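Left out: one protein chain. Kept in place: all the others.
And then subunit A:
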Amino acid sequence: MTSFFQNLGMSYEAAWFTATIAGILLIALPLMLAVALIIYAERKLWAAFALRRGPNVVGPFGILQSFADGLKVFLQETIIPSASNRGLFLIAPIITFTVALMAWAVIPFADGVVLSNINVGLLYILAISSLGVYGVVIAGWASNSKYPFYSAMRAAAQMISYEVSIGFILICVVLWAGTFNVGGIVEGQRSHIFGFINAYAFNPLLFPIAVMFLISSMAETARAPFDLTEAESELVAGYQTEYSSMAFALFWLGEYANVLLMCALNVILFWGGYLPPVDWAPLYAVPGIIWFFAKILLMFFIFAWVKATVPRYRYDQLMRLGWKVFLPISLFWVFLVSGYLMFTGHFA
């Protein structure tokens, strides 16, 4: 995109600057729209699982429901509890929201269509997602109220626990792809199985960790069945209890942007990213971005399906799953994958 702006007669610096800003807007604005629509889609899905109708009043099929909700919270008064820590109370939702958007910088939407094609792309995602916990923890502490505080404690412990196993799972994929570059990982999946299936997930050695990554990503985004941070039967609304209007909406948007990001990561790491499912020339006529979004939506359907059907975990079960089940298995899998790659001479 930089060369496009340079052709308009700008200097390199100005063109690069304009192109980066344009790229950020091109990702962030459609993402917000996608979040609004995905919330609607999820509500419709839950309604279908529960044999209800779901939102069906605002606009055709209720498709404008999220926008109506957005307008509603926008017009509400922002209530700041007098006992809260005012500055941090307001910063917390901004952190959650910003961090949720930042990681999208290294996600390739199609071949070569990526805002920042860096060598340490996957590490960048890991680093940014480790920042996500601060939004929740600061919100819980700044609210100066007991339920948000419990929730913040839970969130911090939960996210750190699952980040460990996510790290090991990423290492397995990186070993196989031979690169930390996100685009390189997608390209590594081209005709991976039997020379024509474009996905790591069908590799028998990687399929178990694909499942583990799906479960860990649900825990990492604090989605059901791991939504202990906002368990309404115990903690009112968790860290969001004291929030209202736009501050609450920012949490909401950030949460769903994070869920979409985790779906995108699942797709990129194990299901071939922007590549078509099989390596067959006519399928490449469909643009990569459409394959990518189709796969993300499929993954999101699984997320919504799980949320609609699986009961919430108990907190000790959540910790046990993270530390006593996923951590040893993923650690063992790193040995297994690296050993396999070494003995088969993958890098020779």
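One rule holds for everything that comes next: contacts are C-beta pairs under 8 Å (C-beta built on N, C-alpha and C of every residue); 3 or more make two chains touch, one makes a residue touch a chain; residues count from 1.
Here, contacts and distances are computed from a predicted model.
Taken from the listed names "NADH-quinone oxidoreductase subunit J", "Sarcosine oxidase subunit alpha family protein", "Sugar ABC transporter ATP-binding protein" or "4-oxalocrotonate decarboxylase", the protein name that UniProt assigns to the chain not shown is "NADH-quinone oxidoreductase subunit J".
Residue A:Glu163 is the one among A:Glu42, A:Glu163 or A:Glu255 that touches the chain missing from this view.
When the missing chain is restored to the complex, the residue among A:Ile138, A:Ala249 or A:Met299 that touches it is A:Ile138. Among A:Leu88, A:Leu205, A:Val236 or A:Ala294, the one in contact with the hidden chain is A:Leu88. Within the complete assembly, A:Tyr124 is the residue of A:Phe5, A:Tyr40, A:Phe97 or A:Tyr124 that touches the hidden chain. The missing chain lies against subunit A, touching residues 13, 85, 88, 118-120, 123-124, 126-128, 130-131, 133-134, 137-138, 141, 149, 152-153, 156, 160, 163, 179-181, 316, 320.
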